[in-house]
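I have a structure here, written as structure tokens, and I will follow up with some questions on it.
Here the complex is missing one protein chain, while the rest keep their positions.
By letter and in written order, the chains are A and B; residue numbering begins at 1 in each of them.
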Amino acid sequence: MRKKSEPSFEFVIPISYGSTEVIETGKWGFQKPHTAFMTPPCQEACPAGINIPQFLYLSNEKRQDEALLTILRENPLPGVCGRVCFHPCEANCNRAQYDESVSIHEMERYVSDVREYEIQDIQPLSNKDSRKVAVVGAGPAGLSCAYFLSILGHQVTLLEAKKEPGGVMRWGIPEYRLPKSILRKEIQRILKLPIELRTGVRVGKDISFDELSQFEAIFLSPGAGLNAPLSIEGEDLKRVWRGGDFLEGINRKDKIKLGKETLVIGGGNTAMDVARSALRLGSTVTVAYRRTRNEMPAIKDEIDEAEEEGIRFEFLIQPVKVSLNKKKRLRITFQRMKLRGFDQTQRPKAIPMRGEFFTLETDHLITAVGEQVDLSWMPKELIKNNLLDAGSTSKIFAGGDAVDQPRTIVTAIASGKKAAISMDLYLRGEDPDVIFSKIRVGNKSSLSMETYLEGRDSGRWPEVNEVVSYQQINTLYFEPSRRVRLRKRHPQKVLKDFSEVNLGYNSEEAMLSASRCFFCGTCNNCYNCYYFCPEGAISFDPVQGTRVVDFIHCKGCGTCAKACPRNVVKMEALS
Amino acid sequence: MVIPDQQPNLLRPGHAACAGCGLAIGMKLVLQTMGPRTIAVIVPSCEGAIGGVYPNTSYGVPTIHSAFEIAAPTAAGIANALKIQGKDDIQVLAFAGDGGTFDIGLASLSGATKNNEDILYVCLDNEAYMNTGIQVSSATPSYAWTRTTPEGNPHRKKNIMEIMAAHYNPYSATATIGFPRDLQQKITKAKSIRGTKFIHTLVPCPTGWRTPSDISPELSILAVETKVFPLYEVEDGKRYTINHEPRNLSVQEYLLKQGRFRHLKEEQIRQIQMDVDEEWKKLKHRACHSRSKGK
Partner (left out) sequence: MKEFMTGNEAVAQAVKLCRTPLIAAYPITPQTAIYEKLSDWEASGKLEGIMMRTESEHSAMASCIAASLTGVRTFTATSSQGLALMHEMLHFAAGCRAPVVMVNVNRLLAAPWGFWADQLDSLSQRDTGWIQFYCENGQEALDSVIQAYQIAEQVYLPVMVSMEAFFVSHFMETVYVPEQEQVDRFLPPIDLPHKFDIDKPGFLVPVVSSELYRKYKQMAQVSMDSVKEIAVRVDQEFKKEFGRGYGILEAMMLEDAEVVLVTAGSITSTARLAIKDLRKQGNKIGLLKLRLFRPFPREGVQQALRGKKKIAVIDRNISLGSGGIFCQELRAALVHSPDHPLTFSYIAGIGGTDVTPEVIQKIALDVIARSEPIDQPMWIMEE
């Protein structure tokens, strides 16, 4: 009944079935985007050069194993650093100029703790030219050097004078700041590498310095284990103690009894450790420092926590004499100080005020006015300005508190790594300066072991990247937020014993903190470029996860470059 | 992080949008979220230019290029026909510009909405008739330059969301390209609701707003953060939910980045700030009021 009528033409009305993809709109543009990774300022500021954005990214993605491995490539002691480091990374964090810095320090601790120190080991390189090398002193610098030398495939003998390794981490820092169980697990992980640790071996006593020459390269990190004296009358009285000895006694679990009141002299980390330990032994504690709070060399976190715990501070006073009063308590004579001018390190100078004396009475006096290096066993050519200096020798390298460098755990670790690389280069007959310029992180002194391993045998070194400044970050894409506050043990319980004070982050807090990272200079798959390309010319390789640009259609509008909050995409003019 | 799906683009590249076009970004995001089981309606506007010339098109879903003022009834006709055919898993999407929504298409949109036709209507608002060369519309903001208001637009932008709310339709929302996940969530939510859904999407236009081609997403973020274009939802014309607390930047940060506002005098900027603050206060009040009333 019904006839299929005209027309026999394929379609009754025009319908487009073709795709505009045949139109090469890429020819319209005069610039194209390209990926340019940069170095973040936190990584540059970290003496160990840890790839911070990468470990934060991995942790945020709940890939904690990989996050921890990222840190372990540059620093073998994250559980320690995550508790005691002075975190220059946070001071240089770009986010600090926006709202508050990222909680990098706490995240380093979280990533270590959450894996409970049980992960797949870092494998050493197979080194056809493996040499016998020695490391003297198993403190942070020595452990670090031994770790990296072992990774580089050398046969390491690690000599430690005391009966346990750890150095200042074991014998100096108290339990409430760094639980020894944590330290033990970290050292165990290091020792999973083929390192021969010999404890109870003191150079100059159990083994002579010359015997070390059997090794082809030697790293000396004996630390600064001697307590500096006050050099005042009465210093040798019975209840006047040296801070270092006091802390070592506590860390040996000796039974120490303190009187009702204790006075601590000093303004550095040791003084804080001493004061807070004394508090936990039941004494009321006053800390006396010859300058003001601003000039105290201790880490600010330590000073704040000491104050919170109820330690009193007396500033601008200096002890001049110690004696006993009638009741056999200590009487210390103090002179008042004032600040005038600057010393050679540009810090304000403390000048005694003439005639301004007064006395304080206390049960115990503990001094923490500096640490010195035991130079007794060293050859003369290695000593300079009362410090260890291996600069003039060829096969001897030095690091840690014993050399002329800031005395922090992470600086020691970094010096161990630098020495390991220097020793490896020395053993291969290569020029360290050339290589260092290729493995430097940013413009400060940090070196990247990961980069070194990449280029060491292949000779193919990755591009040295510039450091991202805050002005290069597009902060519009970040919601202002505050750092996650760290939880601490309840103030009423905290002084009852030496249990760890800071409780660390839980997984939610960690995710929140990691997600605050700007990820300066690296791609964290925020997919802004993908979302905002009007042509849909940006996609992500499903396997590699890398960015792919469809240049046939990219009009070069520049949106992806502007929309990358972390300055990874740059527009390049076409010739 | 959500990995973007590896589905082929439903707004295919090779289209004729200007470099940096915010509307293209908006359409791409909407189409991608809608998925291939969608029939789309577009009208003469930049969408038409993007659609392409026979035999090629950039649209990856069946689309009809209807007349200018009838995006809504066209979509409604399709939706009802699909219902009759029992094909209830196919969504109908209507795209119109600000001209086709606020001006010439207002009556037909109102008619479709009052009938609660089952369509998802997305207004791609670039605040003027851009395709025909930047002429003023009733979506053009105060004092903006256009070719037909060369001394600046003397009128205020219509509040289309309030007009829609007066219809008590089940779901309306504002969205913009600078908040892509928010836009996608709203489209996904709208898909699951039966009835007329309206998404007012702000899409910056480098050509018409006289801005460089690379900052369209940034401008839309600034529009939200300065409260010029708050992100919120309205359900059944009475329940208001604000989706994003703005950072309260001053309107200057948004206005002076655009060439179309560069001639603004101090008192005009102050007036704009006052208007924006007043509207925000009203919106907060409505949002508060909705919450306190419960459901």
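Keep in mind that, in the parts below, a residue touches a chain if its C-beta (ideal position, glycine included) is under 8 Å from a C-beta of that chain, and two chains touch if they have at least 3 such contacts.
Since this is a predicted model, take the numbers as computed values, not measurements.
A.B. asks: In the whole complex, not just what's shown, which of B:Ile70, B:Met130, B:Ile177 or B:Ile272 touches the removed chain?
C.D. replies: The one listed residue touching the chain not shown is B:Ile70.
A.B. asks: Which residue, A:Ser16, A:Thr333 or A:Gln372, contacts the hidden chain when the whole complex is considered?
C.D. replies: Only one listed residue reaches the unshown chain, and that is A:Ser16.
A.B. asks: In the full complex, which residues of chain A touch the absent chain?
C.D. replies: Chain A touches the chain not shown through residues 1-7, 9, 11-17.
A.B. asks: For review purposes, identify every residue of chain B that touches the missing chain, sorted by number.
C.D. replies: Counting over the whole complex, chain B touches the hidden chain at residues 36-37, 39, 41, 48, 51-54, 57, 59-67, 69-70, 72-78, 80-85, 87, 90, 107-108, 110-112, 114-115, 117.
Rule of thumb we're sticking to: only the chains that are shown with their structure count from here on.
A.B. asks: Going by the contact rule at the top, pick out the chain A residues touching chain B in the complex.
C.D. replies: Of all residues in chain A, those touching chain B are 14, 16-25, 28-29, 61, 474, 476-477, 479-480, 524-528, 530-537, 539-540, 542, 550, 552-553, 555-559, 561-563.
A.B. asks: Could you please specify the touching residues of chain B with respect to chain A in the complex?
C.D. replies: Listed in rising order, the residues are 1-4, 6, 9, 11-17, 19-22, 24-25, 28-29, 52, 54-58, 60, 177, 180, 212-218, 221-222, 225, 247.
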